[in-house]
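A single protein chain has been omitted; all remaining protein chains appear in their positions.
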Amino acid sequence: MRLALSLLLAVLLAVPFVAEKQPYLLHVLILCCLYAIPAVGLNLMLGYTGLVSLGHMAFAGVGAYTAAVLMVDARLGFWPALAAGVLAAGAAGAAIGAICLRFRTHFFMIVTLAFGLMLYSVMNNWDEVTRGAAGFPGIPRPAPLGSFSFGPLPNFYYLALGAAAAAFAVQWIVVRSGFGRVLVALRQDERLAQAKGVNTMLYKTAIFALGSAIAGLGGVLQVSFLRVAAPASFSLAESINAVLIVIVGGAGSLAGPALGALVFVGLPEYLRVAAEWRLVLFGVMLVLIVLFAPQGLAGLVKKARA
Amino acid sequence: MRRLAAVFLFLLVCSAGAQEKLAVGIITSLSGPMAAPGKFQMNGFRLAEEEINSAGGFSVAGKKYLVDLKVYDTRANPAEGASAMQRLATVDKVPLVLGELHSGVAAAAAPVAQDYGVPLILTIPTGPNLTEQGNRFLFRVNANNDQLTQALADFISKQGWTPLSFIAWNNDAGRGGVNGMKKLLGEPRIGYVGYFNVGEVDFSSHVSNIRAGNARAVMLLMDEEPGSLAIKQLRDAGLKTQLVGTLAMGSDRFLKRLDAQRLAGMVQYNAFPPNANVPGIRAFSERYRKKYGEEAHGFAAQSYDGLKLAAAALEKAGKIDGRALRDALAGIEYQGVIGQIRFDAKGQAHPPVYVTQWCADGKRRILYPENLKADCGAG
Partner (left out) sequence: MLSAVLEQTINGLMAGSVYVLVALGMVLIYGVMHVLNFAHGVLLMVGAYACHFFFTRATGSYLLSILLSVVVLAVLGIALERAVFRPLQGNLRNQVIASLGLILVFENLVVALWGPNALQMQVPATASLVSVGELRFPVQHVLIIAATLLVVLLLFIFLKTSKFGTAIRATSQDRMAAMVVGIPVERIDWMTFGLGTALAALGGALIGPLFLVFPQMGDAPMVKGLAGILLGGMGSVPGAVLGGFIIGIAESVSTLFLPTDYRDSVAFSVMVLILLAWPRGIFGVQVRGED
């Protein structure tokens, strides 16, 4: 396991050297990282704790727009803006999560969907601050660290890869901690956990806030990469995509979000050739995965190894 | 006979197959919420492609090239816009890219164009700040929201049609239009503003509020499909208020959705009047009708001009190279069907903005600009 992981890391680190002549490949891999990061946050909520949020990407938007405003209007550097964006997303997650978590299962799903749409409305409508529906252009790439500039694609790739690695590391730490074990217990039997004296609301709010903060990290990096923040990147459709990434990859598995993002971002790019039919194909594939591989791709990999 | 001619033409084209094909990148919405206007954009590009190629292509430094459009779908999604642009620039290695509808997506594609020195020519997005980012590889053929509203505000003020109310898409086009008008006319001359989401079709609550208000005119900032519904609902409810529409509403196709009686008196801005008595416009409109069986659309005209202009710029540049092409574009003067196209230092063109009006018999007249005024049948 450890060998496989270090091998994977070595390959990922080596990609820019091999793919120097293929910036498009790097571009797609960066997008995979940027989609995988919010998916890690959602995986903690959905996969481990059983909280299916349909408004997840809106929190990425909170982080993204916070950082965008700070960088462009307040002329703050990338790193403090990143920190502020992550914090803002986490705080929004804690506040809104505290309301959403009063509800369960389907109720929870739809209430999160509702808040996602409301946050989207704010991003779309608050012209003075967010620049509204036309998008917020001119967001800078991070300033160079020493002589290491993040402008060129290979260098931004390392940033995205590093951030994704950090997100996965957080996921790993959380899942292995006592905190994580409580979360899994909550998913399996919340009443039992409650009876044992666990303050379930506190745990769930904490994971909602953490998941949202991780989403915020993804959001800030995304707008810095695309150099524009647009409400369309944080819409209901994108939140649904995040759920699909987690499920296709394998909810509740450590590698799930990475596999899901690879399939979700990589495959449509590959299918780009099929233009009008690619989304139909993608939908059919999703249904088939859910029907025949309910543990997602991670489950398939595990089965293949067993 | 016609078939024979077609076969002959085909053979002719094949024999000319020695000519090299030059891939030109197109980004547009083939699916997603902007797919319908995306179709008009593609119609314009396809028509221009066909025309350029049937005329034997264009020559760069003495060599003839045929256009080969490489089309990618961006689904009104910024990340997809950046990906498509990246792929066109580095995998397909096209010398230039045209298209896009959505301002947010264009804003994500534009920096990539700059990264690789591949000019991006926008033909529909209207967000004014797109061309304010100091991106020397970004060009816009169409008038932006500020230019459009400038012309319309001027016209509306002269007519005394204020307070002005709105029913507007809650997206970049609709909000941009409302905000632009607010800026130019001033808040006191703005009445009720009814926003709706793309895909919503029931305007009854907006209609009621407009009826209850004191607006002299209602501006409909949307595409032709919701536009026809909005007018139907306003007129069915008995409102006789002056209507002001967008370029999507000055076409025979739009007339077919409604009827002359409901439309009579309505004015709309337009990028080009399909029936104007200008030879270039007439010829374009006829070819368009022949190919697609309907009247030409403003989005199609803008996109058609975009590609034709790009071919002209390539000839002028004298080599297939993004940077040379950029310089050629910056200095080009091109007489398109939407009018004279010349890019300013920011890459923004300043085509004329027309205001046309529906006559009682279902024809249109040109009201604005003053020097191009023409009576029913010319708009």
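First chain written, first letter: the chains are A and B, and each begins at residue 1.
One rule holds for everything that comes next: a residue touches a chain if its C-beta (ideal position, glycine included) is under 8 Å from a C-beta of that chain, and two chains touch if they have at least 3 such contacts.
All values derive from a computational prediction rather than experimental measurement.
A.B. asks: Tell me which of A:107, A:148, A:172 or A:270 is the one touching the absent chain.
C.D. replies: Looking across A:107, A:148, A:172 or A:270, the contact with the absent chain belongs to A:107.
A.B. asks: Check the options A:80, A:144, A:162 or A:283 and report the residue that touches the missing chain.
C.D. replies: If we include the chain that is not displayed, A:283 is the one touching it.
A.B. asks: Taking the entire complex into account, which one of B:161, B:195 or B:334 touches the absent chain?
C.D. replies: B:195
A.B. asks: Looking at the whole complex, which of A:49, A:124, A:171 or A:253 touches the chain that is not displayed?
C.D. replies: Checking the options A:49, A:124, A:171 or A:253, the one contacting the hidden chain is A:124.
A.B. asks: What subunit A residues would touch the chain not displayed?
C.D. replies: 46, 52, 99, 102-107, 109-111, 113-115, 117-118, 121, 124-125, 236, 240, 243-244, 247, 251, 276-277, 279-280, 282-287, 290-291, 294
A.B. asks: For subunit B, which residues reach the chain that was dropped from this view?
C.D. replies: 30-31, 33, 35-36, 38-39, 170, 175, 193-202, 204-206, 208-209, 212, 225, 228-229, 236-238, 257
One rule holds in what follows: only the chains that are shown with their structure count from here on.
A.B. asks: List the residues on subunit A that touch subunit B in their complex, please.
C.D. replies: 22-24, 27-28, 31, 34, 124-125, 127, 131-135, 137-138, 222, 225-228, 230-233, 269, 272, 275-276, 278-279
A.B. asks: Touching subunit A in the complex: which residues of subunit B?
C.D. replies: Touch residues, subunit B against subunit A: 30-31, 71-73, 76-79, 82-84, 86-87, 90-91, 102-105, 107-108, 110-111, 127-130, 133, 170-172, 174-176, 179.
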